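A single protein chain has been omitted; all remaining protein chains appear in their positions.
For subunit A:
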Amino acid sequence: MFFTYLRRELRRRRKAALVVALGLALGIGLVITVSSVSTGMRDAQDEVLHSLYGVGTDLTVAKEAKAEEGGSAPQRFKIEGREDGEKASETDDRLMPLGGFDNLDDSVVDKVAAQDGVATAVGALALNDIKFTGDFKPGEMKKEEGKPGSGGGPRVGGGGADIETETFTVMGVDVSALSVGPLSSSKISKGANFAATDTEALKAVVDSAYAKDKDLAVGDKVTIKGKKFEVAGIATADTGASTSNVYIPLAQAQKLADADMKGKVSKVYVKADSSDAIPAVKKAISENVDGATVTSAADLAEQVSGNLSTASNLATNIGKWLSIAVLVAAFLLAGLLTMSAVSRRVREFGTLKAVGWRSGRVVRQVMGEAFANGVLGGALGIGLGLAGAWIVSTVAPTLTATTGGEQPGGPGQGGGPGGGGIAQQLGEGAQQSVDIALKAPVTLSVIVLAVVLAAAGGIIAGCFGGWRAARLRPADALRRVE
């Protein structure tokens, strides 16, 4: 009887039922879409952070450089001229540590690894390779005569230089633990990654964008500081923002660097035992490693700006409140329409009470109808929400995430193709933008939330109607008939 009565009533009042269901559907659909977009925003931010950090990295440890009086010493390049005054073709190749950070000793990596809650800690050395190639012609001594007041002494004239510079970034990576560290944010698209035994190998992995620019393929050679490294693999960054142009084994990077980089790293990449342990690990490292600047994903997230950040704020703030407002309005509408439906059925319910139906049974009937309406609204809402999420994912608007400070890169601080990569990865230096296509993934938890909301909507509406039905006295109901 319950289900027969319920089904027939919903069929009879299908327009009103549809209005209630559509109201709920709109609210629920909006919640699903906004939640999915928010998830997409979070995923996009995670993606940006992963590109900065590497997927498996939870924390990075670095040591900020101390400000030197009068600034850092300028880099000098030396191209020797020929004594015979003929034009000289010379090359100077410098492999220098990236500015902004003091280097850390290898021992820091072990110290960090020894902290409670640390699963893995690896070091990496970020370097900048600047190559000067040029034709240099020395000036000639000329003696000028006959010009009053000119002094009549010899003068240097002619000469000049035609110099080309090439800059790229080199990252020395710990080949024994590639799941953490700068290369973990890239996938090997061609060739192979380093093997754990490649600690001293003259092998390189090249970023795909750099490889394309320089027409490099697997098996080709890359010259770094006069040494030829064989390209073993091409790495494609997950978000298109690579952390370096060329990756080589850490030991080779330490050996080749101009400054004394033996046993030095510029940054330590840390993987915690669990995400819950990250704050404790961060605290432990900060306390136990002198001068260490420990950065977590959460810290970096605050540095992400651009329209990704704006859109994320929109989704989490305006979107959330809009969804809540629509949902509350839908619940109220459903409740009022259910109450109104009960008012129109006073005679019906009065008659049922007169023939002996308890108030509870009448209320259950009303609640059942409202709940069914809620389920219908939930189903429509899930459909609407999925459609909304699908549209967002299909249109996939491009959002730009900007990372790093607004510190212009000077010579020796990047500037070549992808030169901002390491600066960006180190969290300061040149500002870098990453374009990310927004997706709106619908998770199971969002669907569960929608079902719960639909049920809640139905129950709330049923409570309104049930309250009205429960208060109905059969005598009053039948008196109204007269």
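Simple rule for what comes next: contacts are C-beta pairs under 8 Å (C-beta built on N, C-alpha and C of every residue); 3 or more make two chains touch, one makes a residue touch a chain; residues count from 1.
Basically, contacts and distances are computed from a predicted model.
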item: Omitted chain, identified by the protein name its UniProt record gives, among "ABC transporter ATP-binding protein", "CHASE2 domain-containing protein", "Cytochrome c oxidase subunit 1" or "ATP synthase subunit a"; value: "ABC transporter ATP-binding protein"
item: Residue touching the undisplayed chain, where the options are A:Lys212, A:Lys228, A:Lys262 or A:Arg347; value: A:Arg347
item: Touch list for subunit A against the chain that is not drawn; value: 1, 4-5, 8-9, 11-12, 347-348, 350-359, 361, 473-475, 478-479, 481-482
